[in-house]
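What follows is a set of notes on a single structure, which appears directly below.
With one protein chain held back, the other chains of the complex are shown just where they sit.
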Amino acid sequence: MGEFDLLSSLPAIAPEIGLTILIFVAVLLDSFLHESQRKGIAYVAALGMAALAIVPIIPGWAPEPGPTGDYLFWGGMIRHDALAQIFRIMVLASGALTCLMAVDAKRVGNKGEFYTIVLVATLGASLLSASADLIMVFVALETLSIALYCLAAFKRNDSKSTESGMKYFLFGAFSSAIMLYGFSLLYGFTGQTNLYALAQFMGTEAFANNAVPVLAAMVMVIVGFGFKISAVPFHFWTPDVYEGAPTPVTAFLSVASKAASFAVMMRFFIAVFPNDLVIGDYVIQNFWVQFMAAAAVISMTLGNVIALSQKNIKRLLAYSSIAQAGYVLMGVAALQATTPLGAERAVASVGFYLFMYTFSNLLAFAVIILFSEATGSETIADLAGLNRRSPWLALTLTIALLSLAGVPPAAGFFGKFYLFTAAVEADLVWLAMIGVLNAIVGLYYYLVVIKVMYVDRSEDEDKPIPTSQTYRWVLGVATLAVIILGTVGAQVIFEWAVQGAGTLFALLPGVF
Amino acid sequence: MVPLWMFLLVAAALFCIGTFAVLSRRNAIAILMGVELMLNAVNINLVAFWRYGTPETMMGQAFTAFVMVVAAAEAAVGLAIIIAVYRSRKSVVVEEVDLMRG
Partner (left out) sequence: MVELNAHTVVFAIFSIITLGGAVGVVWNRNLVSSSYWLIFSLFGVAGLFVLLSAPFLAAVQVLVYIGAVGILITFSVMLTRGMTQIKDVFNRQSAASGVVAVLLFVVLLVGVVLPVWGPSGALSSAPASDVVATTAELGVALVDGSQYVLPFELVSLLLTAALLGAIVIARDQDK
């Protein structure tokens, strides 16, 4: 590793340092401010995170190879590369929007602890997207998860919220234990904890002798990640947790936790299973491609089909998020494309999809928070006449849902387009076909919600939904992001992600 | 010394007993105990692999220390949630705590 150089190591964790400072500020403000003023903490936290999200975009802040020539910093704990940057922006943006969305939520918005825990969760997710060592992956993942258990159960007098917290906790702790057992086996049979050192080991003779335990370990690790990204068949916790948790928390956990888990999952696949790994006559790669493709197909199909029959909008979005995880898994399967360019484009398509998904999903949840705070209802039927009550809100939710469905000019169209293209380039045409069919099924239930808002009538049509200034900002920023990502921004962001993906493959032994 | 496989055997058995507890018990606290057993199996694995494989480095020991700390935090949060559920439902039987369906 060489001598430790503090100054050159600090930029690698700049967002985390900023978040730590914000955490201290939030704790201090919480103890000094009067209860009625504590909402102010939300603005401090949100502005801070938004500023930190912009840092990586500043030219000249692009990741530099560290003193050792690779992008590994802090003893190989994290890899400061473009993939990490892209996912950090997502995580920080969702953290900022979540804080603002929570401001007016009852029994959540005036609690300083809420924002402190959101900051810690964001910190965990941010480090998770950069982690390059099993130890770091574990600690960062648990920081994110434990903070989210607290947040899900945050409304302690609401029995649905505590129930959601308990379910999330039990499933999460169980899946963490399984994944950790996989980590221990990986460490044991390779003698390494660093993902990139593991990659080097995979090329050697010693791996061929220990292929079975290492593959068993990888399966356990995948089970763990499957829970975190709520892929079928590890999805059962998702609907209940999404429905019961306070809605800003649902929004946060549906995007930040999923995005960061996908980031680390891609790192695993790229580093630990390089393309040319062959045992006997069998290319290990094919096994993972098939595994991922199967998971993608089941998640997409099951998520979409069950979503068709949902009455509660939060449950609908829960099943829709299972389906979305399926689409993204398609991109992960395409990672093993045969050409280097194809693999880079696959990484970029996953990055872009999660980027647009973050904003679209947050936007949808923001409208639902407003609606349910005003009416106390979360059922789809009660959205009837929303167009007449608050035309802007209805339009915003429509844009969000169209983006999730993949209809232009919303961002989802390009997201799906890139993913399907990546799958085709990786010779997974059948997978892309199933993806398209699923997108059509998905379109149906999103359109049903839109129809309810615009066509159905209700008795409350003369009662507009009150929207605070803060909320208008949240909705405005998120809508703008969705539209930009779907029109002029799509190509720019995608090209940036493709370039970033290049550094991901750089300096990997035996790859391309 | 005792060969490595015996430690791995004990760890595997402990892990499976823990898994059985998680899958079969109805009480949330009992499930949590099962998870603790699983984590201890992981720790036995880590320390054994460290001792037999890479004893001159710190990897295994440091990993174990982190697992312990995180497990303690997880248990604290989990038990707080379980107590909050008990307060509102007077039950911590997982199947009875089920308001949401669909």
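Labels for the chains are A and B, by order of writing; each one numbers its residues from 1.
In this text, a residue touches a chain if its C-beta (ideal position, glycine included) is under 8 Å from a C-beta of that chain, and two chains touch if they have at least 3 such contacts.
Predicted model, so just to flag it, every value in this text is computed and none were measured.
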Absent-chain contact - pick from A:70, A:113 or A:427: A:113
Option touching the unshown chain, where A:85, A:98, A:129 or A:143 are the choices: A:143
Residue numbers in subunit A that touch the chain omitted from display: 1-4, 6, 9, 13, 20, 23, 27, 74-75, 77-78, 107, 111, 113, 116-117, 120-121, 123-124, 127, 135-136, 139-140, 142-143, 146-147, 149-151, 153-154, 156-157, 162, 165, 185, 188-189, 206, 209-210, 212-213, 216
Absent-chain interface as seen on subunit B, which is shown: 1-10, 12-21, 23-27, 29-30, 32-34, 36-37, 40, 43-44, 47-58, 61-62, 64-66, 68-77, 79-84, 86-87, 90-95
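By definition in this document, only the chains that are shown with their structure count from here on.
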Distance between chain centroids, defined by C-alpha means - subunit A, subunit B (Å): 26
Contact set on subunit A toward subunit B in their complex: 134-135, 138-139, 142, 146, 149-150, 153, 156-157, 159-160, 162-166, 169-170, 173-174, 176-178, 180-181, 183-185, 187-188, 191-193, 239-240, 243-244, 310-312, 315
In the complex, subunit B residues that touch subunit A: 15, 18, 22, 28, 31-32, 35, 38-39, 41-42, 45-46, 48-49, 53-54, 59-60, 62-63, 66-67, 70, 73-74, 77-78, 80-82, 84-85, 88-89, 94, 97-100, 102
